[in-house]
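Showing just some of the chains, left in place.
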């Protein structure tokens, strides 16, 4: 049986509860659902951020990693939604859901997907504040976090 | 060959994509970046630190020493900051 994997990149907001309901509807083999929601912070006078992505590649890359997560852990479903466009503090940026019979698999898969998304998915953030706008610099610790999943 | 630029690479060059045919002497992604940097002031600015530029060939991440022969679409962009 194939594992439901849903990847969406969209301007619109998402409804986490609806996504969990969709992933679990009619199933009694799911014991654990882990969600991660990334939210736009207002630190340092941030007025807004604009998210750009590489259409086509972004979807394909996330989907490839979602399937890799399904191969690594006994998952029953994965959903990733990443917003693009202009967002203001408090807005949802993205979400990852991982469902499994067991909690460890769901936690590990959600963390794996988040570490991957931060370091390797083709998205770029530009932040606006009172001084103008600047592109967010990549964080070295994000590369390190992603590298811990590399198979040796 | 279609070239695509994202984020500040796109902003500095001033276009999101263009079709260019680099000479045969340009064989790798790294050499392509070097060749583009010589095409004018905006390109020189975009590629002033070639070591930070990331690349994808036909929507797959590649390293600077990857050969570009046969590529339909080469994308050049800064390190990613999604999530």
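We just call them A and B in the order they show up, numbering each chain from 1.
By definition in this document, contacts are C-beta pairs under 8 Å (C-beta built on N, C-alpha and C of every residue); 3 or more make two chains touch, one makes a residue touch a chain.
Just so you know, these numbers come straight off a predicted model, no measurement behind them.
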Self-check item: Protein chain stoichiometry for the whole structure, using the labels that appear
Solution: A x2, B x2
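Everything below uses one rule, namely that only the chains that are shown with their structure count from here on.
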Quiz item: Taking each chain's centre as the mean of its CA atoms, how far is subunit A from subunit B in angstrom?
Solution: 26
Exercise. Flag every residue of subunit B that touches subunit A in the complex, lowest number first.
Key: 4, 6-8, 56, 59-61, 75, 77-83
Quiz prompt | List of subunit A residues in touch with subunit B within their complex | solution = 38, 51-54, 56-58, 60-61, 82, 93-94, 114, 117-126, 135-139, 142
